[in-house]
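All protein chains but one are shown in place.
== chain A ==
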Amino acid sequence: MSLVKAEGLFKSFGKTRALDGADITIRAGEVVAIMGPSGSGKSTLLHCLAGIMPPDKGTVMYRDQDLTAMGDSARSELRRTEFGFVFQFGQLVPELTCVENVALPLRLSGVKRKQAERAALDWLAKLEVDTVADQRPGETSGGQGQRVAIARALVTGPKVIFADEPTGALDSLNGERVMHLLTTAARDTGAAVVLVTHEARVAAYSDREVVVRDGRARDVEFAR
């Protein structure tokens, strides 16, 4: 059964067509790698699936809700409660400590500070970075920062984690550790992971791959 299903997605930036009729289906709990060369449209596809960017044409269904027909505030609410995000550069708030960064999504949903920070600390411990809880992101290494970002993505108990080149700025060893922790944590919580990567060793942590070429997604499994 599909959790996220996109059909016939088109998206252009000026005269450049980034998506040209892309289809993709994500099932609950699976880790799917979206692969393809630079400029093939894989990040645009992720942004459309996650409701960050509306497609020019086509539909994105999350369960029985059509993201493309929702208003901005409903889509924001859905993103905050059901989705988690990890980007190439953690995009942590530099003025907040790591534990405050991880607690932030819960605070935005109205959870009290103490309770939010307790949950944040639990996640930091699971990702083996509770030692940097009171440091600011600028005081941590790249690998630690990405683990903090993963903790922030997981703290709300999302059903889908969207990760765009999460190891792109890390060396091989740190990249592997981050991928191991991300996919293990997602599998433990039952969250699906949609992973954009151009690195085969990163994609090897997925259950299956979807290749994007010239704005079209070749979803082999569902094309049969």
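Here, a contact is a pair of C-beta atoms (placed from the backbone, for glycine too) under 8 Å apart; a residue touches a chain by one contact, two chains touch by 3 or more; residues count from 1.
The working rule: contacts and distances are computed from a predicted model.
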Per UniProt record, name of the chain withheld from view ["Cell division protein FtsX", "Non-ribosomal peptide synthetase", "TRAP transporter large permease protein" or "DNA-binding transcriptional regulator, PadR family"]: "DNA-binding transcriptional regulator, PadR family"
From A:3, A:86 or A:203, residue that would touch the chain that is not displayed: A:203
Omitted-chain contact residue, chosen from A:27, A:136 or A:213: A:213
Residues belonging to chain A that touch the chain removed from view: 37, 180, 198-201, 203-207, 209, 211, 213, 218, 220
